[in-house]
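Take a look at the structure below.
With one protein chain held back, the other chains of the complex are shown just where they sit.
Let's look at chain A:
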Amino acid sequence: MEVLREKVEEEEEAEREEAAKRAEWARTEKMMRPVEVRKEETTLTQEMLRDLEKKLSEIQIPISAELPAFTKDTIDISKLPVSYKTNTPKEEHLLQVADNFSRQYSHLCPDRVPLFLHPLNECEVPKFVSTTLRPTLMPYPELYNWDSCAQFVSDFLTMVPLPDPLKPPSHLYSSTTVLNYQKGNCFDFSTMLCSMLIGSGYDAYCVNGYGSLDLCHMDLTREVCPLTVKPKETVQKEEKVLPKKYTIRPPRDLCSRFEQEQEVKKQQEIRAQEKKQLREEEERLMEAEKAKPDALHGLRVHSWVLVLSGKREVPENFFIDAFTGHSYSTQDERFLGIESLWNHKNYWINMQDCWNCCKDLIFDLGDPVRWEYMLLGTDKSQLSLTEEDDSGINDEDDVENLVSLSSSRTEGMCVKASGSLTSVPSSVCVALAWLQQMSIGPTGTNILEIKEWYQNREDMLELKHINKTTDLKIDYFKPGHPQALRVHSYKSMQPEMDRVIEFYETARVDGLIKREETARTMTEYYQGRPDFLSYRHANFRPRVKKLALSSAESNPRPIVKITEQFFRNPAKPAEEDVAERVFLLAEERIQLRYHCRDDHITASKREFLRRTEVDSKGNKIIMTPDMCISFEVEPMEHTKKLLYQYEAMMHLKREEKLSRHQVWESELEVLEILKLREEEEAAHTLTISIYDTKRNEKSKEYREAMERVMHEEHLRQVETQLDYLAPFLAQLPPGEKLTRWQAVRLKDECLSDFKQRLINKANLIQARFEKETQELQKKQQWYQENQVTLTPEDEDLYLSYCSQAMFRIRILEQRLNRHKELAPLKYLALEEKLYKDPRLGELQKIFA
């Protein structure tokens, strides 16, 4: 790696200038603030506004104005383990080895930059870089592959630029700290990613090298936004149907072929012209977008991850930029050079020339000519095995131990999925993930469209697409919305405006698929209805202002016309199956169009004029032939009859009423949906899976209750298993087998004891019973004596006492009876149990 000192100095100067500029911008920003405040206070004139606008437009907000807030002062090192703060003797040894190596290296290659070997960690302790790598396999299956790992790292951490873009950082924090603070520079990013990749079995390395400006600043403006790339529609090639034997010959083409050719030529010319223009336009754009040549090209330090082929079925070496999580080929020209690379076991220095970026590098780490290793005898020694000398082998164990032991200092990374919602890492447990996609237009700043993705929302909103140019918003829903919404595209949430609502039609009773609204029309599309309705279109007239404002009742817009279309009902003959009916409400006209029969090209039509008139004699005309004009493909007898027509018209009138009602109901439903949507937007509650035991309160409660019940059950079981023989056995010397005599005595004792217990219990109940009875009698006596003088309250008291006492007595009586009934049974049961007790086996023998 050729480093030009002078140039560096120049660049540093440029950097400094830039920093100064930045400071200036910051100042201007500060200055702007008072202006804004004033704006609030005083009413501004148009001129002032324009002036302000001009001023504001002059200000360019620097992209990377905020500088690393992630400094060591903000890190709480008190909680870190001791291994972070001190070095073990082995680590010390390793550091010494590294120092020695570094000295030799700088001696041999004086023109190269010093090695990045042992930066300080967050506790200001120098640590060898390989020991900072801690292979970790995450317990989440989502994080098993490199792409998801990279995505996680890039999503989870916030990028902080290097303090000095031309030098590797002085500090390299452990992944624990980085994870805690969710911030880091490229070295932190790649260290963490590398740890994860090695943990999941990849042959991954941290690379210290040089990257392009875009790479170092994570500038993706020149990348094609992956979200705008629409999946290529696989154009299914229409299978050319072989002309069958009896396929009719097409009619002879009587057009002039020459003219056709001329036409084609002309078209081609026009197209070529257009294409050329387009290309020119594109080129111009490209030119405009192209990055200005970077003055520090090739000097910007960057760190990324190299994955070598071989393990985990990786077919080819590739780079991963930990900032973006994108993978690049090793030929990519944004990676300008490699200084050194390391994994958790060893450290290699690139001895190859990087004049042509990394394109010519050969990643055979076992080749000591190309890759100078620091520690001997790690597994990457395809070539070096043969060249190893004895001393190296001696070193080997040592080195192994050194690295393996010291590496334990980095505590295992642990991404916790638990805890409160807010602190959950975004990729692991996406609670409310939203991502904005901005397509930046040619002018560089205006946002064209925004896409927001959601998950676990109770209103099932999945994706929100906002088109900034047309101001059109499209919400996409997953199945399960209470109103069965699927897609809702709108410009404003006000009713009676342009909007399209699509539904999951299977979730709806009426089979509605789509409802389109404009200011004057409403169109609905249906599917799978028993009445075969497929389409309803209503035209409205602007609201007429009611003269007498009749309360707050809704004033629906008058309907001018309703058009309904139907699918073919296979149960009906085509000439009786209505395909389309149009209610012209204003003209009191109904038009019917029937389905076309399979072997016909014309369809029957019928038109009803609903005029109610009075004839010359003053009688109401019910139906006259001119009220129904019909065209029938195959004229039939019965349809000519007035009666038939009359009945058809009556039926249609009823239908018209229904349809009108339907339209109004649809309008109401739209209102309801809008209201609901607004409420949902305001609340945006989240659903919690029933399997998410940590967050689902309900299931948690239930689980806890279950546990409690289990616990109680367990206690009860323990109680029931109380040993009835224990007090008696305790009297005897332990461990000895019972003799027959002892067993008999034990049994008798036990039984007599139990008998006594039963008798005691009976006595107890009896005593209580008697006491209650006596008391009651006493009370009754007292009542008899004082009955005359008692106040009503006292009497009430007495009565209530009586009823309670009676109740108690009854219960006691029942208990006593029950006890009397059960006592002998219990006694027998115990006897039986004792008889079967293994400890009193002697008894059995006798009886046997």
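Rule of thumb we're sticking to: a contact is a pair of C-beta atoms (placed from the backbone, for glycine too) under 8 Å apart; a residue touches a chain by one contact, two chains touch by 3 or more; residues count from 1.
The definition used in the following text is that contacts and distances are computed from a predicted model.
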Subject >> Which of "Autophagy protein 5", "2-methoxy-6-polyprenyl-1,4-benzoquinol methylase, mitochondrial", "S-adenosylmethionine-dependent methyltransferase" or "Dynein regulatory complex subunit 3" matches, in UniProt, the chain that is not displayed >> reply: "Dynein regulatory complex subunit 3"
**OP:** Consider the whole complex, including the chain that is not shown, and state which of A:Ala507, A:Met623 or A:Leu729 touches that chain.
**Re:** A:Met623
**OP:** Determine which one of A:Arg222, A:His600 or A:Arg716 touches the chain that has been left out.
**Re:** A:His600
Subject >> Touch with the omitted chain, as defined above, among A:Glu647, A:Glu770 or A:Asp796 >> reply: A:Glu647
Original post:
For chain A, which residues touch the unseen chain?
Top reply: 244-249, 251, 596, 599-602, 622-623, 631, 633, 638, 641-643, 646-647, 650
